[in-house]
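Every protein chain but one is kept in place in this view of the complex.
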Amino acid sequence: MSHVNVAIIGASFMGRAHSNAWRKVDQFFDLKVKPVLKVACDVDAERITPFAQRWGWEEAATEWERVVERKDIDIIDICTPTFLHKEMVLAAAANGKKIFCEKPVGRNFEEAKEMYAAVKKAGVLNYLNHNYRRVPAVSLAKKMIAEGELGEIYHWRGAYLQDWISDPNFPLTWHLQKDKAGAGPQNDLNSHSVDLGRYLVGEISSVTAMLKTFIEERPLPGKNAGTFSAGSSSESAEMAKVTVEDAAFMVVEFENGALGSFDTSRFANGRKNYNTFEIYGSKGSISFNMERMNELEYLNMADPMGRQGFRTIQTTDPSHPYVAAWWPPGHIIGYEHTFVHAVKDFLDAIHNDTEVTPNLYDGMKVMQVLEAGNRSSATRQHVDVADVV
Amino acid sequence: MSHVNVAIIGASFMGRAHSNAWRKVDQFFDLKVKPVLKVACDVDAERITPFAQRWGWEEAATEWERVVERKDIDIIDICTPTFLHKEMVLAAAANGKKIFCEKPVGRNFEEAKEMYAAVKKAGVLNYLNHNYRRVPAVSLAKKMIAEGELGEIYHWRGAYLQDWISDPNFPLTWHLQKDKAGAGPQNDLNSHSVDLGRYLVGEISSVTAMLKTFIEERPLPGKNAGTFSAGSSSESAEMAKVTVEDAAFMVVEFENGALGSFDTSRFANGRKNYNTFEIYGSKGSISFNMERMNELEYLNMADPMGRQGFRTIQTTDPSHPYVAAWWPPGHIIGYEHTFVHAVKDFLDAIHNDTEVTPNLYDGMKVMQVLEAGNRSSATRQHVDVADVV
Amino acid sequence: MSHVNVAIIGASFMGRAHSNAWRKVDQFFDLKVKPVLKVACDVDAERITPFAQRWGWEEAATEWERVVERKDIDIIDICTPTFLHKEMVLAAAANGKKIFCEKPVGRNFEEAKEMYAAVKKAGVLNYLNHNYRRVPAVSLAKKMIAEGELGEIYHWRGAYLQDWISDPNFPLTWHLQKDKAGAGPQNDLNSHSVDLGRYLVGEISSVTAMLKTFIEERPLPGKNAGTFSAGSSSESAEMAKVTVEDAAFMVVEFENGALGSFDTSRFANGRKNYNTFEIYGSKGSISFNMERMNELEYLNMADPMGRQGFRTIQTTDPSHPYVAAWWPPGHIIGYEHTFVHAVKDFLDAIHNDTEVTPNLYDGMKVMQVLEAGNRSSATRQHVDVADVV
Partner (left out) sequence: MSHVNVAIIGASFMGRAHSNAWRKVDQFFDLKVKPVLKVACDVDAERITPFAQRWGWEEAATEWERVVERKDIDIIDICTPTFLHKEMVLAAAANGKKIFCEKPVGRNFEEAKEMYAAVKKAGVLNYLNHNYRRVPAVSLAKKMIAEGELGEIYHWRGAYLQDWISDPNFPLTWHLQKDKAGAGPQNDLNSHSVDLGRYLVGEISSVTAMLKTFIEERPLPGKNAGTFSAGSSSESAEMAKVTVEDAAFMVVEFENGALGSFDTSRFANGRKNYNTFEIYGSKGSISFNMERMNELEYLNMADPMGRQGFRTIQTTDPSHPYVAAWWPPGHIIGYEHTFVHAVKDFLDAIHNDTEVTPNLYDGMKVMQVLEAGNRSSATRQHVDVADVV
């Protein structure tokens, strides 16, 4: 049995989700390499001490530059806003650390290329947390496609819709500022969808897209505003310019010939975490909705005429990926479990000295597709992904 | 009480659906103008006599050119394959007949323009049967949007998916030949979706699209092959080239600023008549699926926090459009009823001397949008609808 | 080709549904015996003439006793309120007429026995219109069970829930008067469920039940009050006693050992025509909801582990019962089509000189089960159906 020392950077929404995973993985999975929760780091000194205590991190720190240099740290887990990812990854790679990084990889394709080059050069294990790959239903979909159960794939229809900023008074949090987030739902939501599309169907060869911003100006954020949360209202009520898109719809062609679509928006009222896809193949079709993440809809063309129909597989069977570790059939798991699965596979990769995916290469490829979409919208042309270099 | 004499041309799938409507409308609706089922016409003499007898048409005929010239005919109902629409509409208009025409309007935008010009010049009442506007749930959606219940519209997400030709051995019926059908699912299915998008959200200003053909060659059709039906297999097994697309995915911008998508395919295994849309607005959202045509999903943003959710309105209440004519709440209607509603409104328009929509103008506008999509796919550019002239 | 002359009695909700079926069956099905719509009869002279005209009945009449004696009438179709069924059936049988009778058979088991004895003695073809047997999904369920697809049946869970009288101000229509209706939802709704339970699972051997009346007094009905309709408010606002149950919940054992339940109520707010059942067998399970009557949920235990789940069969395939007569796959039918199917099978039975089911025997057996339930509620004991004689 070996141990690895983990340092986490960032103590907000993702810091909680990652901390929970590092703490919990050891109870549900049989690990060969066990994580030690060594340091939690956040620029906010008032926040990090209670955070570290609550989640069982041995130490609290405020300077991430010091943390990544520590000899006793094996893994750097990056949970900060997007604009900080690049320098952290570069520093971690330079120090030979294994990297567990929250998505999106960076603000744009340029950053992503630099990040990927750094980890490649350093030769360090790296993982990018497009966690939805590790929903059992999604892992099952991958298995079904890989084993030919769906045959040749004709279509991907992805949609990732939310509504948390549809109120014009929702403040201008960092997610709405291009210098911080790189983009709007393209980076936040569509990066997940494109990752799933690449994972399940294959590489994308060309893109055409339209992006839209519905609300041009918003109030500056008050205290505690953050992801999904408007916080208390700003006293000033000062307005500032929204610099990212509110929605992006893309049509794509995959290298294998499949025709696909990706619709993403933060203005789809009533949709909370509506991360969905439909895949149509010559032998069968599937559909998935993250809001019902313990289910996979499956149509088998081999069923006899008159008995065909989309069936709801409850992916809570011990035969389903990751599920045997949890509860009996019919006893569902939740959002946070995907992080535990990710940590589990990351630790296994350390033990087995293998790669783990998605990693920074995948993140870079996702960014390339999104950049193709952004250029398509700007130039009003179809864009070949290969032309985005 | 006045009467109008109807002549129908075409005795296949649509001929049946229209005949049923003309026969049935008088029992369920209180009409001021009643239809007389005068002549049924089809080029196939063996087919038309029993057809006329079965559906109660007074006469059977085989030469449509003669029928449209008859003085005693008021209404020409066109149910033939697409490539015949134009000359029939032109002849009917020239003879001053009222026109009830099955969709799509014609093979392409060029034909549609000519057809619209003809009816405009003749000043005849004309209706194009995009029948899905008259599903009670869709009419309700229109009413809700018109009365502001959904507020400003941000998104339209339309999909019309079928699977009846996904088998590579499905024969090359007229639907797969460009000279007969004009196009593939763009004309057959997406024309419906675009009609609904225009009806519910408004005019479309620009389009980007990709079209795909998955199966390049198919066997020539045997006897009785037709819409949804492979018929008996061809003896020759001779192959011929598919000249239309199998699928088309489009992203559009509406004139009011909404961002939308239209995905259509005949290769979506498991989808039979999956004509669906989602509309997201500032005050509420709706979604619809023709396979569950007696339901409308509705999210009301005015519901209190913690009590919001998409509700399933069963559109079987006497307060819903057209429904009072049928059965009590919870007793659903079917596909064919939309045709009865269309006939009812057409007869009312005669009585009231008003127009009825959608008409050939709408058909032309739909074709303009589809043509923009076709050009976008061919030129790999975004296309302004206004540039399609 | 032969013809039969039909007389219908009753021109309300059911009179419309039956008339539509008699008119329409000939267009969609290939009949050997064709119906002639000869006479429509209703006690209300002002109503019957326009009714006959609208639906194409050759004559209108007001005295049913005369109609059943006419030599030229072959079929008596009874669509009157329940309390009139018995004397009409007896008269029709005495005159050797074929009988097509709306459900429930009569007010109670006593009447049903008398009615069955009369038709048996007369040897006339008789049909009782538990129309839901002829929903394609239900016919498919029957076929699947008969052919062993579900294996041994363990459970039936039936529910028939509506809400049209849940408002305490809904008036005391005939449905709420024991001398007119015989009972409340036991006769109106549960008779359908018990018919389906017998049809699909088999005979019921014992029953235990509780009946409840929530609202003891209601206003007398005003003009136009009827099934599902409160009509205009009564001027008097005089109150009268409700003499039937508002709800009845039963547990039963079937002769084959299956354990079942039947829950019925007119106080289930939000349920309009929620006629549902679940059947669990050793090889598979199904469930059905009349509000989505074009679907059957099916679980096949032979599907491999990890791929099992309830699938939604859209029963719109030509392979499904009755469906080939209508529209292509995915194009749904409605409530009224079940009546067309019933008329079609009735006419076929005439041609083939066979029986048709359900008939008055089945109606009597249903009433026996309901009577067992009523007695169980009254005596607070389990009741063997065989003891109800």
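Here the chain labels run A, B and C in written order, and each chain numbers its own residues starting at 1.
The criterion applied here is as follows: a residue touches a chain if its C-beta (ideal position, glycine included) is under 8 Å from a C-beta of that chain, and two chains touch if they have at least 3 such contacts.
The structure displayed is predicted, hence computed values, not measured ones.
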Listed residues C:260, C:330 or C:363, member touching the removed chain: C:260
Residue touching the undisplayed chain, where the options are C:209, C:225, C:242 or C:323: C:209
Contact with the hidden chain (one of B:22, B:51, B:100 or B:298): B:298
Interface with the undisplayed chain - residues on subunit A: 13, 17, 19-20, 23-24, 26-27, 54-56, 162, 164, 227-229, 271-274, 290-294, 314, 316, 326-337
In subunit B, positions touching the absent partner: 140, 298-300, 303, 305-314, 317, 319-320
Hidden partner interface residues of subunit C, rising order: 154-155, 157, 159, 161, 166, 206, 208-210, 212, 214, 247, 249-253, 257, 259-261, 263, 265, 267-271, 278, 280-285, 299, 301, 308-310, 376, 380-382
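Methods note: only the chains that are shown with their structure count from here on.
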Chain whose average C-alpha position is farthest from subunit C's own: A
Interface composition of copies subunit A and subunit B: same or different, split at half: same
Subunit A and subunit C, separation of their C-alpha mean positions in angstrom: 54
Intercentroid distance (Cα basis), subunit C paired with subunit B, Å: 36
Mean-CA-position distance for subunit B and subunit A (Å): 41
Multi-partner residues of subunit B (each touching 2 or more other chains): 271
